[in-house]
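All protein chains of the complex are present and in place, except for one that has been dropped.
== chain A ==
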Amino acid sequence: MKTDELITLLAAREGGVAPARPLARVAPALAAGFVLALLGVLALFGVNPELASDASLGHFWARPLFALALLAAVLPALAACSRPATSARLWPLALPLLALWLGAALQLVSAPAGERGALLLGNSWQSCAASILLLSLPPLALLLAALRALAPTRLALAGALAGLASGCLAALAYTVHCPELALPFAALWYVLGIVLSTLAGAWFGPRVLAW
């Protein structure tokens, strides 16, 4: 094949194209992914029976706010990463993390020494991170499918950011089940769950996003 043949084919009857809008692709995947994660919580773990009374406590909202803030920080980076030649700014990801860790550190130092272990481990530390990872897989699949319609060139990074966003959705959904309100618990196990889903995304990225 001559290259001119290919050019003639590509240009023939070409009617123009609307520029892609990455967030318009990603948003439905996020919404559907969150619904799936929530259904996963209901089906696998059940609702925290104390949810209504917990939700009236101010510090209940630390975990959902953290998950939403991290999600808000990752979305612009994910959108940038879905096009060639636009660089993703990653430093905003650090802000919600630092805020959570700072709050957790304050809670730890102000607690009596004997209670610090309980603040970190709660009653469910064995299952928290794995549950978030499990719940993040359906949103991750939807987000990767959305990215396949776009043009990421750094596939591991794009996959990792998709995994991070999925982890945020999963963590948000998991707060409906999880009775642990201590910040140190979230700072350790929620963050670990989100890190695991980020790693899962980074692993899948090069395998499913190549074009």
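Operating definition for what follows: contacts are C-beta pairs under 8 Å (C-beta built on N, C-alpha and C of every residue); 3 or more make two chains touch, one makes a residue touch a chain; residues count from 1.
By definition in this document, contacts and distances are computed from a predicted model.
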Any idea which of "ABC transporter substrate-binding protein", "Phosphate transport system permease protein PstA", "Sigma-70 family RNA polymerase sigma factor" or "Glutamyl-tRNA(Gln) amidotransferase subunit A" UniProt assigns to the chain that's been left out?
-> "Sigma-70 family RNA polymerase sigma factor"
Where the complex has a chain not shown, which of A:A18, A:A43 or A:V109 is the residue touching it?
-> A:A18
The missing chain sits against chain A at residues 1-20, 82-86, 150-151, 153, 210-211
